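All protein chains but one are shown at their positions in the complex.
Going by the order they are written in, the chains are A and B; count residues from 1 in each one.
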Amino acid sequence: MFKTIFENVRSKNPLIHNITNYVTVNDCANIVIACGAAPIMADDKNEVAEITSICNGLNINIGTLNSRTIESMLLAGKKANELNHPVVLDPVGAGASQLRTDTAMQLLQEVKFTVIRGNISEIKTLASGSGTTKGVDADVADKVTEENLNEMIAFAKAFAEKTGAVIAITGAIDIVADSTKAYCIRNGHPMMSAITGTGCQLSAMTAAFVTANPDYPLEAAATAVSAMGYAGEVAHTRLTEMDGNSTYRNYIIDAIYNMTPEMLEKGAKYEVR
Amino acid sequence: MFKTIFENVRSKNPLIHNITNYVTVNDCANIVIACGAAPIMADDKNEVAEITSICNGLNINIGTLNSRTIESMLLAGKKANELNHPVVLDPVGAGASQLRTDTAMQLLQEVKFTVIRGNISEIKTLASGSGTTKGVDADVADKVTEENLNEMIAFAKAFAEKTGAVIAITGAIDIVADSTKAYCIRNGHPMMSAITGTGCQLSAMTAAFVTANPDYPLEAAATAVSAMGYAGEVAHTRLTEMDGNSTYRNYIIDAIYNMTPEMLEKGAKYEVR
Partner (left out) sequence: MFKTIFENVRSKNPLIHNITNYVTVNDCANIVIACGAAPIMADDKNEVAEITSICNGLNINIGTLNSRTIESMLLAGKKANELNHPVVLDPVGAGASQLRTDTAMQLLQEVKFTVIRGNISEIKTLASGSGTTKGVDADVADKVTEENLNEMIAFAKAFAEKTGAVIAITGAIDIVADSTKAYCIRNGHPMMSAITGTGCQLSAMTAAFVTANPDYPLEAAATAVSAMGYAGEVAHTRLTEMDGNSTYRNYIIDAIYNMTPEMLEKGAKYEVR
C-alpha cells in the first residue's frame, strides 16, 4: 500500500501551503518538491485564506511562532477545514513555553486536523494540556521504547480518538495511529537527530502524502514517516568519514528525491498493531 | 559582451540590499557572494532607506511578504530611485493572492524598476493587473514555447515599453527584453525547477549584475540569466546517481562561484531578436 500512496504523491503533484518556522523552511520546501509535491510558503493574514484556497493541503508548524503568524495559522486552518483540505499540525516546542502550549491547544480547538505529528513530549503536552518539553527535542524520560511500546500505542490511539486526527509520534520508534490501528515504524537512523528540522521536513511531507491520498490519512501518514526514516538510512550509507550533519541533511533530501515507490515498498520496516 | 559584464561584477564587488523572503534568503546571500558581489539583508522600515543608501543596488522580492515588509519595500524602493540605484523586482506569486498582486502593482506604480524578473504567469499578472498563478510556479497554460516565442517576445517588449524596465521572463526558454531588443536564452536544465528558489537567487544575482553595469541593464540582466542557466548545466554534469535536488542546489551556487567570465562567454546560448 505504501507504494500506491507514494505513487499518488508523484502523480498528483499536490500544492501544499506551509505556515512554518524560518529555521527549517528552506529544507521543508525542498523536501516537498523532492517527494513530488509543490510548496508555497505564505503567512500574512491578508493572504493565507486565499493561498490555502488555491492549494490542496495545509501544513501548520508552530516553531518561531509570533502573534502575527498565530492569527494566520488560525485563519488558514479554518479555511482549509471549510474547503475540506487535509491539514497537518506540527506542535514544535509545545510544552517548552506557555505560548506554544496555548497556541497548540487553541489550534486543536478551532481547527480539525488530519494529522498531528510531533515528538512524544510535544504530543503528551497536547494530550494533557501542559508539559515539560526540553526545548524542541523530546525529553528522555518520555522516550518510546520496546518496553513501553504497547502503552504508547494505546496512548496514541486514545488521543487519535479524542481529536479525530491521525497521531504520528516520531522518535527512535515511530507510532502512527488512528483510534483503532497503529503502525509501528522502525526506519530511520540515530544521526537524524543531529540535523535541525527533520521533524519539520517530515510534517511538510506528511501534508503532501495525506493530500494526495485523502481517503487514507492513516496509511498516508505512515508512508511519509517510513519514507523519511528510510531516506535517513539510505543517506547514511553515502556518508564518508569526513561528512557530518550538514552533508547528511542534503543527502536525506536527495534520498527522497531519488526514492521510487518500489524502493520504499521494499525498504519500509513496520508492523501493524 | 557577457564576459565584460561579468568581469565588472567581480571587479566592482557591488553591495546589494535585499528585501526578500525567508524561504530562500540564505541561498540568495550565498549566490550574491558567489558571483562576486556582497549582500546585505534588512527589512525594517526604520533602517531600509539608510541601508539602501550605503548599498549600490536593491533587490525587492515579495515572497513571504507581510504588511510590515511591504512598507519597507516601498521605502527602500523610493530611496533607491532617489539615489539612482538600480532596483530589481521579483514578483513572487503575483496572481496567487490579491495581496501579492496588489503589492506588486503598487510597487510598479511607486517605484521605477530597472529589471522585473519572474516566471511568465507572474509577469502576465503584472501586465494585466490580475492573474491565476498556480502557487509560486508558472501555469502550464502560460508556458513560453518555440511556437509562441515571437508572441511572447512582443509581449515582453511591450511590457518593457510600458514600465521602462528590462523584463526578464524565465522558464525553459528565457526572454530578457527592453522595448526594442530581446535576448532569447536557452541555457539551463529542467531539474532546476526541482529546487526552491532558483528564481529568487537569479533575481538577487541580477541586481548585482545591473548594479555593476549601470549603462547596460538589458545586457547585464541577460548575462545574469545566462550565467544562472549555465551554472545549472555545469552543476548537473557533477551529479551522481544518488544526488538529488539538495546537492544540486549546492552545486549550482558552487558553479557560479567557479565560473569565469571566459567560461560564461563560451557557455552562453542565446540569440537576439
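Before moving on, here are some points about what is shown:
Keep in mind that, in the parts below, a contact is a pair of C-beta atoms (placed from the backbone, for glycine too) under 8 Å apart; a residue touches a chain by one contact, two chains touch by 3 or more.
Source: prediction; values computed, not measured.
Between the chain not shown and the residues B:Pro39, B:Gly199 or B:Pro261, the one that touches is B:Pro39. Residue A:Thr196 is the one among A:Asn13, A:Thr163 or A:Thr196 that touches the chain missing from this view.
Counting the whole complex, the residues of chain B in touch with the unshown chain are 15, 22, 25-27, 29-30, 33-34, 38-44, 46-47, 50-51, 54-55, 68, 234, 238, 249-258.
Although one chain is not drawn, its touching partners on chain A can still be listed: residues 21-24, 26-27, 63-67, 93, 96-100, 134-137, 194-197, 241-247, 249-250.
One rule holds for everything that comes next: only the chains that are shown with their structure count from here on.
Remark: chain A and chain B have CA centroids separated by 33 Å (rounded to whole angstrom).
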